[in-house]
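A protein chain is absent from this complex, but the other protein chains hold their places.
What follows is subunit A.
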């Protein structure tokens, strides 16, 4: 019996299996079993941590590659005969250009299915490489896809120094964010991608009750690989429902992990990540 079963030990399959169990538990006779869903959420958290640590490692490798390319291009720029090549990480003086560059980055990286999902809702800050001492321009990363009714924190990413910091702005809506004046962010419209584990997408909207499922600020440490800078413990942001998590692949499961350093070593569970567990429990309760 065990032989015939295909055992999916990789994090991504475990995540999808777990989400399917949570989904099925809603229609089970006798009501939602709190104990079982709690245990499933632990598996989700463990798988997510491993998944994230793998992703960070990959992004870090990509970032290093880009830096190398940038240096090469700068060398090329010194030669006026060479055609100027716009690289995603090259300096852009104006905010709008920065955004354009960011979106270009998003587009480009989106082509790579394994990495693109990370950048879906993030906007990159581009600091001028000519003035490394300049304060980084901060753009909020927001869960704009999900129209959160309230966001108490925004997380910003500095692509240059790869620092992720959390800013408490106390705004109630993303439109009120003072950071937004730095440039129109053109938030991506809520996209409900067809989840990749076989759900019926039309069925899922039933999931969205008045109660919100709260999850981590998923867009937070998305692009950051040096998460040692991200020391804040994960705070839940408001995401409307589980569908969005499904729809966004696994970006919904992204969160800043102060212990990712440990994760990279393969020890993918730490006690401090318990705070993140709460988000999933709330999702369960919200059902």
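To be clear about the criterion, a contact is a pair of C-beta atoms (placed from the backbone, for glycine too) under 8 Å apart; a residue touches a chain by one contact, two chains touch by 3 or more; residues count from 1.
One rule holds in what follows: contacts and distances are computed from a predicted model.
Between the names "Vacuolar ATPase assembly protein VMA22", "AP complex subunit sigma", "Serine/threonine-protein phosphatase 2A 55 kDa regulatory subunit B" or "Proteasome subunit alpha type", the one given in UniProt for the chain missing from this structure view is "Serine/threonine-protein phosphatase 2A 55 kDa regulatory subunit B".
Residue-level contact of subunit A with the missing chain is found at 1-3, 5, 7-9, 14, 17, 21, 29-31, 33-36, 38-39, 42-43, 46-47, 50, 214, 236, 267, 269, 274-275, 277-279, 281-282, 285.
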